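Missing here: one protein chain of the complex. Every other protein chain is in place.
Every chain is named by a letter (A, B and C) in the order it is written, and numbering of its residues begins at 1.
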Amino acid sequence: MADEKPKSNLPPLSLHVPEPNFRPGDTVDYSGLEIPAAGAQARPDINTKPKDMRDMVDDMIRVLDDDHAAVGPWDPKLDDETLLKMLRTMVQVRTFDDRLHRQQRQGKTSFYMKCTGEEATSVAAAMALHADDMCFPSYRQQGILFVRGYPLTEMVNQIFSNKADKLKGRQLPIMYSSRELNFFTVSGNLTTQYPQAVGWAMASASKGDSRIAAVWCGEGSTAEGDFHAAMTFAAVYNAPVIMNIVNNQWAISSFSGFAGAERATFAARGAGYGIAALRVDGNDPLAVYAATRWAAERARTNQGPTLIEHFTYRAEAHSTSDDPTAYRSAQEREEWPLGDPINRLNKHLIQRGVWSDEQQEALDAECLEAVKEAVKEAAKNGILGHGLHQPFETMFQDVFEEMPWHLKEQAAQANKEREIKWPS
Amino acid sequence: MADEKPKSNLPPLSLHVPEPNFRPGDTVDYSGLEIPAAGAQARPDINTKPKDMRDMVDDMIRVLDDDHAAVGPWDPKLDDETLLKMLRTMVQVRTFDDRLHRQQRQGKTSFYMKCTGEEATSVAAAMALHADDMCFPSYRQQGILFVRGYPLTEMVNQIFSNKADKLKGRQLPIMYSSRELNFFTVSGNLTTQYPQAVGWAMASASKGDSRIAAVWCGEGSTAEGDFHAAMTFAAVYNAPVIMNIVNNQWAISSFSGFAGAERATFAARGAGYGIAALRVDGNDPLAVYAATRWAAERARTNQGPTLIEHFTYRAEAHSTSDDPTAYRSAQEREEWPLGDPINRLNKHLIQRGVWSDEQQEALDAECLEAVKEAVKEAAKNGILGHGLHQPFETMFQDVFEEMPWHLKEQAAQANKEREIKWPS
Amino acid sequence: MAVMNMIEAINSGLETMMERDDNVVIMGEDVGYFGGVFRATAGLQEKFGKTRCFDTPISECGIIGAAVGMCAYGLRPVPEIQFADYIYPGMDQLISEAARLRYRSAGEYTAPMTVRSPVGGGIFGGQTHSQSPEAMFTHVSGLKTVIPSTPYDAKGLLIASIEDNDPVLFLEPKRIYNGPFTGYYDNPVSPWSKFAESEVPEGHYTVPLGKAKIVREGDAVTVLAYGTMVHVAKAVVEEHGIDAEVIDLRTLVPVDIETIEASVRKTGRCLIVHEATRTSGFGAELSALVQERCFYHLEAPIERVTGFDTPYPHSLEWAYFPGPVRIGEALEKIVRDLKS
Partner (left out) sequence: MAVMNMIEAINSGLETMMERDDNVVIMGEDVGYFGGVFRATAGLQEKFGKTRCFDTPISECGIIGAAVGMCAYGLRPVPEIQFADYIYPGMDQLISEAARLRYRSAGEYTAPMTVRSPVGGGIFGGQTHSQSPEAMFTHVSGLKTVIPSTPYDAKGLLIASIEDNDPVLFLEPKRIYNGPFTGYYDNPVSPWSKFAESEVPEGHYTVPLGKAKIVREGDAVTVLAYGTMVHVAKAVVEEHGIDAEVIDLRTLVPVDIETIEASVRKTGRCLIVHEATRTSGFGAELSALVQERCFYHLEAPIERVTGFDTPYPHSLEWAYFPGPVRIGEALEKIVRDLKS
């Protein structure tokens, strides 16, 4: 051996285990967080080679400045109508989340997940797509359904897992599916939708179609092998797909450092595969819109995949099963330096002169009314665990297209058991 | 929706399916391949942040120039003795490969895999490590065992799967294991060794040890999810590990484009995680040595992981089950612009004045003699399928530390069957 | 002795082993500062430090893969997979690597790891927080599979698993973390503290792997169960006043064939109960074993009571669950059945 030093002369190694900056009770100080000025980011031509825009992975695309004006080359220059729709949709989502979360707390269902603070990452993104582009969401992109006009009552039926639930009470609440709206069935297994979206995009391309795919996952979920499979396939086949990473800083109790955020941005992953990658202020709806639009144009012109990191913050608990005060400082949310997407768009519209506090109040009230109404309607079809569920036979349907003998036997058994428990 | 264009007005997408530049019969033209001059690459200080050396992923570290001199900042300045050992070891490996391949063709075993043309990527790399650093090889790093002095006869016993095989005839030929030499048991499942190496390195770090880990996989294997898991864990825990990608351009019949090489180098993957990454002329043993040395120093000083892409060429078939003339041009090898690692080191030593053609011839002969001798010795212990295998009981050992009842029963059954087939 | 529920017993088992053996390390999603989504690792990071108990990236492949490497170094990792439903991305590392290491290296490398994971339904977890995939792992040579049913056993079996030099999949029936659920889902669950099995020694003790426990002696029929279903089966047996012998297998591989055989030879009848889907569930193996070894003692067909061959449905979970009605019916059938 060229040089075989005795072990003992070498300094001891040590294991680095990441630790978030703030824990419960800590005072939060975001001064270390680099937030570039709005409007300061160049907007590369959509034909730019990924390698020639590599530095964008460390930047952050921002459009709304501190005075609530839309500035810089990434300003999507949307008309009032579109912006108002965007605001309304985000308010709908937040109102729905609040109200349905409360339903869970009242025992009407088993589970709920909010996307509070992250509404722009699905609403603005979906608005920048065509209605027939295919979306592969994680469990926190209910915003897409609102953009595409899914009926609120259907959503609540699903959440209540009742007899009118189109998914037949089979799925955990919020695991929606809508083929009609090009919204893929949500999976409980993280990141599985990533290579699926790429496969869909490959299929669309191979058929000479013009529809593209978009997919979302959390920053924690990027650690799964499926993420890598998706990136590799997207790179190899130049698939027309937009891959969104919603970096909301937390994965249940684990901060983004456990997905690698201490060393590189999540947008940087894209550059590693030679995939165009953008990093966006995820609480700036205009920036999200503009970045998605850029990526969509690229995909639609056969220039392949784009990875977009949305830098945002999970304002509330991971889910109803979780209490974040056990692991993070409550101040984190309060002081989040990128603000709140609804607030920011509201301020922008007011600054623009097309919106007012009164109008906002009216909108809030109207949205709440609509959700209350939907909850009331849906509750007529039953709430979880209170009898008005789907018939027992439905449990055996859709395992296969046709029911094989063993499932028929088991269905008979289930019905027999029902008769024993509740003689008719 | 902001703009919902009818599908039919949009241009059709198309699917990109990579295609190698040359197929059987094609004339090979390597002029498109960017090969920087030897000595032209700056050598960053080992404390350099990965982000500040990001451009190295597109460069290629080369030390031996066209006149066979060692040049530039990456010249490891090795003494003659070390260089001669390097040459001798690479010749041993190649001779062994040739001879054992022939044994397979003669029916003495089921399978063989050469590493011809890639010897430097294991031999020079292993020489730059300490003997007690832990190696997690793929199936093409037999060179490590030669560096560490594994007895040839033991290797042949394993290949012949005979009664003296230390692995009890259980593993496919060349799937060696040597705990004594810190060589991890080779797996048939690609890339599984990657997160394992990171786990080993994490353990070493957490124990305050000074030993580091090194791991190898092929460029095709980087597509597996295990690769991503390893990169993520290495990044998160700053693990003292060297991750080698042997980019030999081919994965059985699939060229590197199917692992993403059309869009980015394999070294670029590292940058995506914020991991230091080097790209090396894998046929330049001095460059391989120097890069490994750099990465090892980094790891040993708690500066974490390094990814090294070794740019080389698989000069022969994937394995004895494969015929590369069916899918690639024979000229590819002949004209490979980075030459052959043994030739290049030979020329360097001659240029240096410490070696001659006569000495090389003698070395070749000596190595051949040694391999022949080992084959002869090993054959005494049996060749595959000719009776001199391990006793039947061994089949049931090592499934668990202690044999449970069901394996005892099955062992009795196996022995009974042997009695029936070959009554004693 | 202390009174512990199953989570506390598991936590205590982990703590005991971390204290005794510096090589025991715990890793998994949310197991560090937070102490695990079911709190099984609560307090361990604080007590033993971040290098002994730490969070991981969300990569089951990475978790088990890194654990294999740690084993090669000499550690004795206890990785947690947050739900057994999420073990599949780590399946290759578990099956092809951890379980095969000793064999393929002829003993040079081993994988003394214990993979902990919650299994089973009954908590309205929907199809991806309710699965019982144990049967797949029992098909894998080189892997042991353990499923406790009480706090006492949980700690004792966990310590035995960690001390075992082979990889063990340690599956925790999440429905009984807090109390021994008997299948009557409308009734309130009694906490473990009301049951003797919650008396758990503070320090080190083991419940040996590969040994079943006769939970209730009887002559009329042998009931084979494990995990949650032990309690359900026992309750139904008592409700029906059937003199059944209820056996808690505790370890599926290697299964305690002696205890099973002796019981079935005595009773001549056998009912197998598990929550997992029926086809190719571990009940199939048990049925085959019993039939092969006790054929001439059987007075009625061996019956299996199991989950249905569908995903675990969210709203109909109690129609899916092999509860008192399904078990009761089968029990009555077996004991009534007279050999023709």
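Criterion: contacts are C-beta pairs under 8 Å (C-beta built on N, C-alpha and C of every residue); 3 or more make two chains touch, one makes a residue touch a chain.
Remember, predicted model here, so these are calculated numbers, not experimental data.
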Contact with the hidden chain (one of B:61, B:87, B:152 or B:172): B:172
Full-complex contact with the absent chain, from A:174, A:202 or A:388: A:202
Of A:38, A:126, A:229 or A:275, the one touching the omitted chain in the full complex: A:229
Chain A residues touching the omitted chain (full complex): 134, 136, 166-168, 170-171, 175, 177-179, 184-185, 187-189, 192, 194-204, 206-207, 213, 225-226, 228-230, 232-233, 236, 397-401, 404-406
Interface with the unshown chain - residue positions in chain C: 61, 85, 88-89, 91-92, 95-96, 100, 103-104, 127-128, 133, 135-136, 138-139, 141-142, 253, 276-277, 279-285, 287-288, 291-292, 295-296, 298, 300-304, 309-311, 339-340
Residues in chain B touching the chain absent from view: 15, 17-19, 23, 110-111, 161-162, 165, 168-173, 175, 187-190, 220-221, 223-226, 251-254, 258-260, 321-322, 326-327, 384-385, 389-390, 392, 394-396, 399, 406-407, 410, 413-414, 416-418, 420-421
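Basically, only the chains that are shown with their structure count from here on.
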Distance between chain centroids, defined by C-alpha means - chain B, chain C (Å): 41
Two or more partner chains touched - positions in chain A: 15, 17-18, 223-226, 258-260
Junction residues of chain C, two or more chains touched: 51, 56-57, 59, 61-62, 89
